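A single protein chain has been omitted; all remaining protein chains appear in their positions.
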Amino acid sequence: MMRRRRRLDWSKFGLGTYFVIFLIFLYAPMILMAILSFQGQFGQLTFPFKGPLSLDWWRSLYDENVQPFHAADIRTAAKNSLYLSLTAGAIVAFLAFTLSMAFRWRWRFRSDAVGFYVIMLALMTPGYLLAVGTQLFWAKIGQDSGIWETALGANVIWGLPFGFLVMVAVWNRYDPRVEEAARDLGADQKRTFREITLPLVWTGIFGCFLFGFTLAWNDYDRTVLFQVASTDTLPLTIGGFTFTGAIRPDLYALGTATTLVSLFTIVILLGVAAVRLRFVGRGRVYKAEEELGVAEGLEGSVAPVGRAGG
Amino acid sequence: MSGSSGEGTPRLDVEELEQAEELVEQHLPKAEGALGVAEGPQRRGGWITALWAAPGFGFLGFYLIAPLVFIVLVSFWTYQVGAKSGFVTDWTVSNYTEVFQDRVYWDNMWSSFYRSLIAVAACLVFGFPIAYFLALKVNSLRNQIALFVLALAPFWTSSLTRSVAWTFPLMGREGALNQLLSKIGLSSIDDPLIEPLSETSVTLAMIQLYILFMVTPLFFTLSQVDRTALEAASDLGGNWWRTFREVILPQTMPGVVIGSIFVFVLTMGEYGTVRLVGGNAVSSVGTIVNSKVELAVQYPQGAASAVLLVLALIAGVFVITRFSNLREEL
Partner (left out) sequence: MAEEPVGRPSEGAASAAPSTPPGSDGLDLIDVTKVFPGGTVAVEDFYLHVDHGEYVVLLGPSGCGKTTTLRMIGGHEFPTRGDILLDGESLVHLPPHKRPTTTVFQHFALFPHRSVLQNVEFGLKMHGMPKEERRRQTMESLEMVGLAPLADRKPRQLSGGQQQRVALARVLVTKPKALLLDEPLGDLDRLLQLRMRVELRNLQRQLGLMFVHVTHNQEEALSMADRIVVMNDARIQQIGEPLAVATRPETELVARFMGDNNIIEGLVASREGDRLIVENGTVRASVVAPGDARAVGDKASVAVRAAAVELDRNGSGPGDVNSADCEIVFVEYLGDLVKLHLTAGGDRMLAKVPGEQYASLRGREGETVRIRWKEEDVRLLR
């Protein structure tokens, strides 16, 4: 018995150490990048750190007067990114929700498998290819292929399967019998949906929105084909700097900033989830003594007719 | 003949038990059928379902199916300088024959395929202990989720940015790692251990980017393994390796397959990272398609290479699923 316990601790400790190393491995690049963004005027793209510690590179992100004078481009790109991502997120949330509603009740039919595979196809299609195809398609139907028509669509396609999977998980946890109860008590379909269904799943929908937002916010492959200076997104800007060799600490600052925004969305999601999940559990907690005590309460409060006794 | 006490071999009176069971569980399929159908609101409305499904599938049709179909179509059309979009709708298979004869293309395709397989294997080997730790060693659910989110967070950032951060400050010629290794003498600035702009560096970058796609499915399947079953196994005297092989591994197969498919597909289709980390020395099919499309504007050939890429992807996925009889239920 003692031996077993010691063994268990050892493996847990070993794996735990490995986990920490793993985390370092994952976070190191970003942390190093962040550190390097605080370099001084002669900062370079890699170590050693050339001080003094300075916020100048960060300042150059929004102040046009600070070299290397990218602020205007960055501001435009940030705006584009924001609008694009918000829109993508909203569309993903909407489509993931509606699709999952369609799948709720017909899960056992064969045609659903086809539908499901199509959704998964969206996940597996290489982003760059999809962009090419979209561009070709739009060109053929004779429309403009600006970023809003094309890249937006491709980004939504990328986010949709993730959102869909989230909603599937949400519906799995969901107890449809509360809908029956609501209808039993006098609520018609619309009211049931509004009062019962929606409030119980909106966290999932919000999660889809954040998924769509973040994936679009970070995307490069799906947007790069439509690169036009005025409609560039932040990742495209970063890509532009990188591939033209303009790698300076301001790039690192930009990268760190965009990363922070992404990480922030996780925090939001977790916060919302933590709050809501507290009472959407199906835990049935009951203790015999408490039951008995309170059962007597029931007995006492109803004026008994010919007291039958406990 | 019921098993009376004291006579013959001791055994349970199965007949009695089965009779009781039959009584209680009578027509269980019927009940299940009834309940299964009865659950959830009206099932009559086939058209309601269609209404719900319409926006999603409409969007998918327009932005996923149509582009893909179009790629296939264009791959059969002819390239013509000066034509609108660079091609005319004359049917031909010449694009394919050209691609088939293109040695460079096949080399690249193969190296890309190979690289993806290595990435899958590496992600599996390095990622499994992580998933194992989270699912089976961490005790409270809350801690599990907290650590899992901690590990998952980097995925929510741009892969390009991460590649930049991976390459220059860390892995590059003058990156921190190489400097460190140089000081120890394992490497040098001029002749680094990990040659940048090489297959190796690209593969390493891929692992860093996509290992989380392996860890996540593994984590989910591993967390479904019943810990008490593991305890029972060790009670019965099994050593760890045995338990692992016979109890844990089979149950994790769905996760392994899903994770492998994810990593494989994502790494094969990669474009930005390969360009960045590998420069022009390393290609993926993504970069090949790009070279044909963006630089030479040869859409038909680009389309043909793309189609072949997708076929290769499907083949790869097929191979992976053969490794286990995946009857997965989401």
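Order of writing sets the labels: A and B. Residues in every chain begin at 1.
One rule holds for everything that comes next: a contact is a pair of C-beta atoms (placed from the backbone, for glycine too) under 8 Å apart; a residue touches a chain by one contact, two chains touch by 3 or more.
Since this is a predicted model, take the numbers as computed values, not measurements.
**Student:** Of the residues A:A182, A:L210, A:V224 or A:I247, I need the one that contacts the missing chain.
**Tutor:** Here the residue in touch with the unshown chain is A:A182.
**Student:** Looking at the full complex, which residue from A:I35, A:L121, A:L200 or A:I266 touches the chain that isn't shown here?
**Tutor:** Final answer for the missing-chain contact: A:L200.
**Student:** Identify the residues of subunit A touching the omitted chain, counting contacts across the whole complex.
**Tutor:** 175, 177-178, 180-188, 191, 195-196, 199-200, 278-288, 290-292, 294-295, 297-305, 308, 310
Criterion: only the chains that are shown with their structure count from here on.
**Student:** Which integer distance in Å separates the CA centroid of subunit A from that of subunit B?
**Tutor:** For subunit A versus subunit B, the centre distance works out to 18 Å.
**Student:** Mind pulling up the subunit B residues that touch subunit A in the complex?
**Tutor:** Touching subunit A from subunit B are residues 39-41, 43, 49-50, 52-57, 59-60, 62-68, 70-71, 74, 84-85, 126, 129-130, 132-134, 137, 147, 149-154, 156-162, 164-166, 168-170, 172, 174-176, 179, 208, 212, 234, 261, 265, 268-272, 275-276, 286, 289-290, 293-294, 299, 302-303, 306, 309-310, 313, 317, 330.
**Student:** Name, in rising order, each residue of subunit A that touches subunit B in their complex.
**Tutor:** 4, 11-12, 15-16, 18-19, 22-23, 25-30, 32-33, 36, 45-47, 91, 94-96, 98-99, 101-106, 115-116, 118-119, 121-130, 132-134, 136-137, 139-140, 153-154, 156-157, 160, 165, 168, 176-177, 179-180, 183, 189, 214, 217-221, 224-225, 235, 238-239, 242-243, 247, 251-252, 255, 258-259, 262-263, 265-266, 270
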